[in-house]
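Note that one protein chain is taken out, while the other chains of the complex remain in position.
Read from first to last, the chains carry the letters A and B; within each, the first residue is number 1.
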């Protein structure tokens, strides 16, 4: 396990070379002439931050200018998303947006709607899973849902703030199988880490969060993942059933991570970044990094991404109304 | 727990040029960032992430381990010299350390900080080496009920320790808790006290409040007629870092023992550990001290206990992260991310399949803490120059640092406004003997307290007895309740005095020697 100076030096030189050639070819076009700020609405250390930094690294190597990751946190991501929306649309303020960007307006929070962004491309999408304690008396998601049905308020579930995507995924699943959302005991938590701690300590029964975040606890024999709340099986977890196949329903709230900028960005800049993002998502090193953390890589170009966000917005709106969360 | 073979293998992995270089560079970088007022350990760590892309797993983690250990310890330097605490934990003893500096004992207080941090860190790492996975399992049994009581315990000790009148400490604490409720409420998803401002949706960060309340208020006091001047080190005197440390070890062996074990135990609790350990340690130290009246006047006893608990908690915070992938704070979250990226997935399998890796990480802590001695030596020597800068030059520098540090928190002016308002309020509070440390702790622990309280209420369907149903929770609950009742009884028994005695740190009369300007 030695720190191989020669190998690393070689790699760094390689990057430098790539940077030089790229800056020579982009010298004709204008953007980027200076450092680009990449706003991340979630805190350093989380999944969004990690993937954003990897993407920034790739963009830096391709455009020859620094892409500075700036964490603008707080308000369930609202502060950072607002910062992206309010940036100058000159291509020097970009951001990584998440599915919450489509939800603020539905919750009645000001400042961010899906119309306020210039979409560049999606690079990741991972479904939410249902996790329970390892010693829970049910082996599949049907058993769990039966238990919830018999007494909806007895089983406490957590995973995010009230109105967060974890909450919606759980509520949407239960209301799809005809359980009254108003009866559900949702324990609001600040993200998945405290919720998993609660699960392990035996204080709550269910955590809805991505399989990647529950993985360590599952491997420790403290928890088990029952199913993905999704319409499609995941290539990273091929053995996990989906709730759509288990219950014959259609409910696929898919959290995503993608690049976007403020509204009315120049089209040629969007085009350039979108192509670079596509290259990054095909880069073996990036792929390796993503799979090692349990994140899948799912590229979409600007137009498709924009459509995904808008569709997600309208279907989430329906679910939020059902859960009594909508405005 | 760890077999000798694993230990030797881990040692072999750590004793590589690449790893050692990473530890040394990380520590130097951490020292630099930590010593700059307003820059935080989290920021330092986040900036290292792109660098780790080019490193092997162990050097990558070693870099992060050593830079955090050093940054957090070095954060005590501006706290002691200029009254700008680096972390919420160091706010627990910033006033005590600053009081020592004002007594002309800057060299001693810095030596003490580095020396006992290192001792605490070394002992903490040792404890982890032996009990790591066991400690992790125990910490996993803590639910929102236990976290709620722990947060109460920390807040109570802080309010009681920091003021001679419990009511004034209580007011400060309540103020901090109240400020922490600003922002988007996670329980209902609605904005609370935000007055329509998107900036306030994110809540009020403790960093600008801390900078304002401690540093800016101190600068204001310096301009007022109540200022006394820090004695300059007399010309020709050479600082002797670490002189007299061994006699302190002999004088307060119990404090060191208590501090390190408290730190290791509380630090292992994800989410609250790191911030709480030093506060509780300082409170405990005062409670059991033979000379509690000396606390707050520049007395080393509480400092020793708090700094040693601080660094021993630092390493145990990694245990729940390594064993169960539950990171307690931003720094360990970043580290977990780096490990994942390097294909080293945290989890108990790591301890079974690749036991030399977690052992090697703990050894990195060991080395980083050893490095505190020589790097601390250099820092203390350099600190002399900070104190010999004339006031007319250092004060403007402090203010510019406060400005830029508050700005950098979220890259907005909002942080600067927060800092300025907090500075003026902090000045008025201190002038009227309302302590400011509880405001900071209230602000930091407010969300922990509220979330765990509401989570618990939601789980127990509003039954307060639920807080006494789990065994650990019941014990903690009884401790908290008895402290409250004792305090109430004592203050009711005591006849109301005519005036409230003015014994807070800011009111000590000091020998004013040396030049004034």
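Please note the rule applied: contacts are C-beta pairs under 8 Å (C-beta built on N, C-alpha and C of every residue); 3 or more make two chains touch, one makes a residue touch a chain.
One rule holds in what follows: contacts and distances are computed from a predicted model.
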According to its UniProt record, the missing chain among "Bifunctional protein PyrR", "Carbamoyl-phosphate synthase large chain", "Alpha-galactosidase NEW3 domain-containing protein" or "Tripartite tricarboxylate transporter TctB family protein" is "Tripartite tricarboxylate transporter TctB family protein"
Across B:382, B:397 or B:486, the one contacting the chain not displayed is B:397
Touching the hidden chain, out of B:15, B:130 or B:167, is B:167
Where B:7, B:20, B:138 or B:220 are the choices, the one touching the absent chain is B:220
The listed residue (B:15, B:134 or B:413) that touches the chain absent from the view is B:413
Answer key for B:16, B:141 or B:181 versus the chain not shown reads B:181
Where subunit B meets the left-out chain, the residues are 36, 39, 43, 47, 165, 167-168, 170-171, 174, 177-178, 181, 185, 187-190, 192-193, 219-220, 223-226, 390-393, 395-397, 399-401, 403-404, 407-408, 411, 413, 416-417, 420, 423-424, 427-428, 431-432, 446, 449-450, 453-454, 457-458, 462, 496, 498-500, 517
For subunit A, residues touching the missing partner are 35, 37, 66, 68-70, 162, 181-184, 186, 324
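By our rule, only the chains that are shown with their structure count from here on.
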Chain-centre distance (mean CA atoms) for subunit A and subunit B, in whole Å, is 32
Given the complex, residues on subunit A that touch subunit B span 1-5, 8, 11-12, 43-47, 49-50, 53-54, 56-57, 69-76, 78-79, 82, 107, 109-111, 153, 156, 158, 161-164, 185-190, 193-194, 196-198, 200-204, 213, 215-217, 219-222, 289, 292-294, 325
Subunit A partner, complex, touching residues on subunit B are 13, 16-19, 21-22, 42, 45-46, 49-50, 53-59, 140-146, 183-184, 186-189, 191, 196, 198-199, 201-203, 270-271, 323-327, 330-334, 336-337, 340-343, 345-349, 410-412, 447, 451, 454-456, 458-459, 461
